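Omission of a single protein chain aside, the complex is shown with its protein chains in their original locations.
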């Protein structure tokens, strides 16, 4: 393993003098996580086990087919609000999510995150901003992964409005994800914000505009795992056969924090609205749907249960029916995608592509931003992703095609 | 409705003088069916109901998006072996498969088909050939749809060998489908053979060579309906996420003739072998599978039950599981596809494309011929089909894009 | 068919002089329905078709095994609130629920029901009571079937309290079902109240006490149809094998009025609480459960979709899993039970058994009253029912054992 330099140094080098690459300069993808919960911990564990040669690349869509390797991903820090985690080592915290013995190459200490003060309390946004960005700098971070628990939020649409509220210290109007995003916008280097939860970031024009102006990449919103991506492909399949879908019912139940929080009515409503739009985008017509996180059942843990019913009309008015039942481990599904998103973020930085990157979001996200873009079936989105990867030049992109 | 001319006349006209089209010359797609069973009868019924404005285009993949319309499809005849059908009118025969009242525009009489004499009996192939082709001529047919019950067979590979056996009147070596195919090859005009059952025609190089030489089109083999096409798309979905499939189990049970016949061991074996290949083609690795028509249960009738289990490894060795249960009306699913295949056959004739047309077979067939081509996921195959359609010139192809 | 007399006359005769029975005196079971919706209409249709010899006894648990016959059930009237139904003939109203042609022997006119004035409005309870009981008398009714849409309610527990509120005309405290029940209590002849919805009647000690004092029979609460009865038997099955159930998840979704109304949060809560109790009653230990009507999806209509997951621990800590998916026509399932309950009500009247009859409720109801009695598995409850039937004397009970 060759000597490492700071990312900023190395990118400067890279952009000016490409040959350095061939001399073996390693650019680590230094990543910081918001929310050291199940997803983040499985991400840490899985990455370490891959580096240790213990497991394969299952669940990482792009695997070894692109130039960026798992070995060069470095998770360098995380923020959380749980008193039992703050100040603890990663190794200690992951014990709650993973039974095996594991030693982390980068055993960071969990930092205190930005606390939601919208209901009650008080906070100085300016001070918080400084606190956070100081940590980013200290960690030499450039990639930020948001995996905090689903929150309520109100999009801004207008950049001006967002900045005004920040300036006025109007913390009652700003959700934690919006503030984390803002802190990354204020961080003075090109960087990547990966939003894995339903808060609209890649779908909020205010945020996308800001990112474009400030050389930031947005991947979002809401990591596409579980039943929804599969549903899009089943819908595409039925549509291509011109089968008329009569209704779609999709139940989801699990025992992790996300399901616990989603049972709060106001969070759920936003989620339901979004999914119905995806169906229309793909099929081209409206279908009555019931698609939403349905309930919380603690013993299921992270291994959620999904049940889906799709009745449709076939030729000569025959009525068919598809029922799908799934048991899906939620956090590994998302963590595997994040391994790609970190690497794709790095490629965007190298290419100098900023804003909400639709060809990536379309595949990895439930609500692919920017908002003006439609949702498409995931098999279609994967083709977009492949095109995007190979249209890049040879330094940055997908030159290493798996054999 | 304008005056009709014989197909042969009109094609001659068409190939020489395209302007005639714009004057409203209608070319009917005169089609003949081998096996007037469930599929054929539902095809007849559904087409008539569409013409009568009674039902929509559900279950017909290309719907109104291509230039050939349902109105111009004419089913002009059918062959069957059932004494209770031969000599009867179509209207009478379809009563066994469809409850509603229906009056057919073309109420043909069922002809006696080619009888399988391999086990015992005797037949003069030369005489049969003449008998069949005479009927084809009389009916002015150009499109031939094979929907007979699944049969045992042995492919030929070598055209010479096939022709030699025919010449020697070796009816013990030749399956009914192979003979029907031969009769179409000997029929002295460009025509289309659509093979909806597992007998290898598009996958037998002997047959494909003959078709190319004799200006014939082959669509085949084994119409892709039911669970198999959906499975290909689910596999593609999982593969794109690099989830490692541990095994695939797919049960099929129904109460129609096809299930009854498939319970005969030697027919089943050929089917199982084929499907395992499809899995490997799509995933790129071998997976233990159990995929086959499993049993016969009379009360299920044409509405088969499918049950499928797909366990797979996700990120960090998490094990997920997808279970799919389907109730699918088998015959309408195939009949809807045949509506497209007849029209696509006509387009091939107009374009002068002969042999096994892979971009069409890949979507509509379980074992898309020619044999050297791999099976691909159906969503991928649909893209091939769309490309093929729109690469044609404006007379023949898919110029009418649905809005 | 022999001459009919009024029920009151005939019962008087019966109780004094049993021999009359043997001379062929027919006692009709004159029944009145609250809520002429899906269930009531299917009940009317199904009963008529049985009388017409058109269909069999499928879905009627006791079939012909007891002395009371379907032929002697007479539905003589119904109350509803829908302006489009009031004043209309039964034949007209059932057209919305059943496509076939049908002529009713008793084609009554729908009466206006008791209107819920709890939210706003005003009503004179005394006047309503008189209005309702006058109709009961006119119809010579003795059996009352409550099938109105699920409502919110508060049980009373104390008879005194209930009567006080009635006296004070406190219509804001009294739910429609409670008032219907009260009207039957005030009706001056022995009669039967069959409560097919979740409002606590058989489970409200106030109501049970009143019924016992006034020679009334209560069957309730909440007709056991759909997945819940099956679940009780599956739980009993697992318990007898000492398999430790880890959690139970049961989704229900449908498109009828009941699902529409159950999506209102406060109605749902009461339902969820009850079901968890049933699980504990049967298993003997607490299990985390999610069992409730989950959503409304209009195109499903009356044919609801149920999905259930039951993971459990087997010998040597092996973990097994049962998934059940059901498509159940809700209203026929309940209507078939009501055919029994009307006849069992008549038997109670003949036997002079009043109050909440547990051996009947245990089988037919989700929350079998009285409240102090536990829920038991349905196969167990059926045995109770059989014992109860055959312990009666020969006039009233189950003397006709099916052969």
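In order of appearance the chains are A, B and C, and numbering begins at 1 in each one.
As a convention for this text, a residue touches a chain if its C-beta (ideal position, glycine included) is under 8 Å from a C-beta of that chain, and two chains touch if they have at least 3 such contacts.
Since we're looking at a predicted model, the values are computed, not measured.
> One chain isn't displayed here. Which of the visible ones does it touch?
When the entire complex is considered, the left-out chain reaches B, C.
> Just name the one of C:29, C:45 or C:192 that touches the chain not displayed here.
C:45
> Using the touch definition up top, pick the residue from C:173, C:280, C:351 or C:380 that touches the left-out chain.
C:380
> Return the single residue from B:55, B:102 or B:246 that touches the missing chain.
With B:55, B:102 or B:246 as choices, the missing chain is touched by B:246.
> Among C:103, C:120 or C:241, choose the residue that contacts the chain missing from this document, as touch is defined above.
C:241
> With the missing chain put back, one of C:81, C:283 or C:326 would touch it. Which one?
C:326
> Across the whole complex, list the residues on subunit B that are touched by the chain not included here.
Those residues of subunit B that touch the unshown chain are 246-247, 249, 251, 253, 288-290, 294-300, 305, 307, 309, 311, 321, 323, 325, 327.
> Would you write out the residues of subunit C that touch the absent chain, in ascending order?
Touch with the absent chain occurs at residues 42, 45-46, 49, 55-63, 229-230, 233-234, 236-237, 240-244, 313-329, 332-333, 335-336, 339, 377-380, 382.
In this text, only the chains that are shown with their structure count from here on.
> Connecting every touching chain pair, does the picture come out as line, ring, star, complete or other?
Per interface graph, the chains form a line.
> Could you put a whole-Å number on the gap between the CA centroids of subunit B and subunit C?
Centre separation, subunit B to subunit C: 53 Å.
> Between subunit A and subunit B, what's the gap in Å when you average each chain's C-alpha atoms?
44
> Please list all residues of subunit B that touch 2 or more other chains.
323, 325
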